[in-house]
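One protein chain is absent from this view; the other protein chains keep their places.
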Amino acid sequence: MNRPSPETRDRYPYFLAIATRWTDNDVYGHVNNAVYYSYFDTVVNHYLVERGALDIATSTVVGLVVDSACQYFSPIAFPDTVYAGLRVGKLGRSSIRYEVGVFRNNEPQASAQGHFVHVCVDRPSGRAVSISLTLRAALEPLLPQPR
Amino acid sequence: MNRPSPETRDRYPYFLAIATRWTDNDVYGHVNNAVYYSYFDTVVNHYLVERGALDIATSTVVGLVVDSACQYFSPIAFPDTVYAGLRVGKLGRSSIRYEVGVFRNNEPQASAQGHFVHVCVDRPSGRAVSISLTLRAALEPLLPQPR
Amino acid sequence: MNRPSPETRDRYPYFLAIATRWTDNDVYGHVNNAVYYSYFDTVVNHYLVERGALDIATSTVVGLVVDSACQYFSPIAFPDTVYAGLRVGKLGRSSIRYEVGVFRNNEPQASAQGHFVHVCVDRPSGRAVSISLTLRAALEPLLPQPR
Partner (left out) sequence: MNRPSPETRDRYPYFLAIATRWTDNDVYGHVNNAVYYSYFDTVVNHYLVERGALDIATSTVVGLVVDSACQYFSPIAFPDTVYAGLRVGKLGRSSIRYEVGVFRNNEPQASAQGHFVHVCVDRPSGRAVSISLTLRAALEPLLPQPR
């Protein structure tokens, strides 16, 4: 198994602080594995709304998740604060790979990291469509920068 | 129906900022009514852990919720930030009434307000027990102050 | 405190079986208090969709929750099955009081019971509107029957 290593914060250009919630913990006293994906959703859509690239109420083009994955390195527990780091791993014609690192409090290494892939779909027709220029412009700062 | 009016922030001595999440919104584009109760849980337990009055992993006395209620005045939606205000409405021998106001971003009036009642229960026996001195001391600053 | 007693199944004309989920349990090993409200939402909206009284995707009139409450009598835990009983406590001009009993497995008495109040609101204008004839007809069988 080629298990990746935890990444550091400098790998992510954008961060959002997310307060953990009492109900994020499962019976074992740690944030449940499914909850990490709601952190992923939250940082991505927060970024998009903030940049004016997503108007939830009126947008006719939506991002459908076709694939997601997460590796978990060390536990997080309420009342920790999560810092969700975001970058774009790949920007295709109609699909976007968002990569997220989940950092606990002020720890330098990710507690978990993962990704999901959005395909841009026109809601009325259900068809994949090209990423709009507005969205593409919003996402470009999140792409890996040439060194 | 004697519906209460929205309260203002000065009615609550303690606040916690809680980032809304993408999945807090239901299909109508507003934070779902059930999610407010998870804000309630979160501000209460955050306060208790922070004051050293609750050690989730080792405590043998736990607070069981026997009653809860909420009135909703105006909607909240992702990506708003919630400021959950907390006070203690009543401190009995073994029960505590927590009252919570949910404020949207920097709005002065509550978007929703509610309460829940905890009964302190000894986990091994399942019996109600007196509130510990540590917990009582942590809660007293949250009681309404004499004017 | 005039705390109500647990009701029996015959008080509810409609039931929905809901599988509890691993994440319904909180760190104390019981279904978290907020999750009961998602059972409430689920039984109500399931009934409405099933009766053709709610088309989630196209409806311009939606039910906004203005008030909710729950009393908890005895714990439920994953992997229990919840049977959510539903009745309508009050049917006004534009508001509906839904009352829900939450029964654990085959137990005769409710583990919890509560209610929420929907106000019918026209989404474009945000105004309260009269309950439609279709919705009223769907709800009448859930009203307490004359004896």
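Here are a few things to note about the model shown:
First chain written, first letter: the chains are A, B and C, and each begins at residue 1.
In this text, a residue touches a chain if its C-beta (ideal position, glycine included) is under 8 Å from a C-beta of that chain, and two chains touch if they have at least 3 such contacts.
This structure is a prediction, so every number in the text was calculated from the model and none was measured.
The absent chain, not drawn in this view, touches the displayed chains A, B, C throughout the complex.
By the touch definition given at the top, chain A reaches the unshown chain through residues 3, 27-28, 32-35, 37-38, 40-41, 56, 62, 64-72, 75, 116, 123. Those residues of chain C that touch the chain absent from the view are 16-19, 21-23, 25, 29, 38-39, 41-42, 44-46, 49-50, 56-57, 77-79.
As for the chain not pictured, it touches chain B at residues 22-23, 25-29, 32, 34-35.
Everything that follows uses one rule, which is that only the chains that are shown with their structure count from here on.
Among the remaining chains, A is positioned farthest from chain B, on the basis of C-alpha centroids.
Shared residue numbers account for over half of those found at the interface formed by chain B and chain C, and the copies are therefore classed as meeting with the same residues. When each chain is reduced to the mean of its CA atoms, the one lying nearest the mean of all protein CA atoms is B. Put simply, the C-alpha centre of chain A and that of chain C have 34 angstrom between them.
A straight line joining the Cα centres of chain A and chain B is 29 Å long. Chain B and chain C have Cα centroids separated by 23 Å. Multi-chain contact residues, meaning those touching two or more other chains, occur in chain A at positions 22-23, 25, 29.
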